[in-house]
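For this view, one protein chain was removed and the others were kept in their places.
Entry: subunit A
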Amino acid sequence: MSAQDCCEEPCRHFPEDAWRPEAPLLAVRGVSKSWGARIGCADVSFELWPGEVIGIVGESGSGKSTLLNCLAGHLAPDVGEILFDMRGAGLVDMRRMAEPERRRLARTDWAFVHQNPRDGLRMGVSAGGNVGERLMAVGARHYAAIRGQALDWLDRVEIAADRIDDRPASFSGGMQQRLQIARNLVTGPRLVFMDEPTGGLDVSVQARLLDLMRGLVRGMGLSAIVVTHDLAVVRLLADRLIVMKGGRVVEAGLTDQVLDDPQHAYTQLLVSSVLQV
C-alpha cells in the first residue's frame, strides 16, 4: 500500500463531538528548563492545532531537544504549563498528570521518533515484534491479528514483507528509521514528536524518508513537532516554524514566511548558511 492509499482509508475515527477545532491539541505556556545557571530552554510558548506540523529549528545547543524532551515528558520543566487535549477530558496539564496515565498516553496517543533508531527500537526483537509491541502493550492478544497489522505497517513504510522476522540489526539505517516510524504509528497516535528524524542518513535516503513521512502525516492527519537543524526537512514537513537560539524562541511563523522572509538576524544567518549545490 502506498502513502496515498492511507489517505483514502482514515486510520482513526473521531467521535463527532470530540472534534473541536476551536481547541488546540497541545498548548505550551512559558516553559523553562535550566540546569543551575545553564539555560536549556526559556519561556517557550506556542500552540499546536490538530493536523498541524510544527518545526523547531536552531543550531546545536539551542535548546531544541531540551524543549522536545520537556514536551514529551522525558524531562520535567522548571516552570510553565504543558496542556494536552485528552480524549474526552479536554486540556490537561501534563505536569499534574499521574505517571501511569502519562505512560499510557506515551504508548497510545503519543509517539516519539528518536534520532538514532537504536534508541527507539528493540534491537534483539524482530521487525514484526517491534511493530507489535505497542499493540500488545494496549492489550492485543491475537497473534494473527498483530502480525497482520505489523505486515500492513511494514508495507506502508516500504519494508518488504519477507523481512518481518528479521531483526533490525540486519537493516540499513534508513530501514531502521522507517521501522521506528511504523512502530510508533501503529497505535494511531494523535501527536508525534520527532527528534532529528533524518539525522545520520544520506541525502537520497533522507529524501525518500521525508516523502514517506509527509504522506503518513498528511494521510493520517497527524499533528507533529519536528526538531531538526535541517531547513529542507521543515520546508517539506512543517506548516509553522519556531526558530530557537540560546534556549529562547527568536522567531516564529508560517514556514514559508520565515524561510523566505526571515526577520531576525539569526534566522537570516541560518537561512543564508544553507549550502547551495
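One rule holds for everything that comes next: a residue touches a chain if its C-beta (ideal position, glycine included) is under 8 Å from a C-beta of that chain, and two chains touch if they have at least 3 such contacts; residues count from 1.
Keep this in mind: contacts and distances are computed from a predicted model.
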| UniProt protein name of the chain not shown, from "Alpha-D-ribose 1-methylphosphonate 5-phosphate C-P lyase", "ABC transporter permease", "NADH-quinone oxidoreductase subunit C" or "Peptidase M4" | "Alpha-D-ribose 1-methylphosphonate 5-phosphate C-P lyase"
| Among A:D93, A:D119 or A:D165, which one is in touch with the chain left out? | A:D165
| Which listed residue, A:R38, A:R96 or A:R141, touches the chain dropped from view? | A:R141
| Of A:G63, A:G129 or A:G247, which residue touches the hidden chain? | A:G129
| message | Touching residues of subunit A against the unshown chain: what are they? | response | 99-100, 103, 107, 122, 125-126, 128-129, 132-134, 136-139, 141-144, 146-147, 164-165
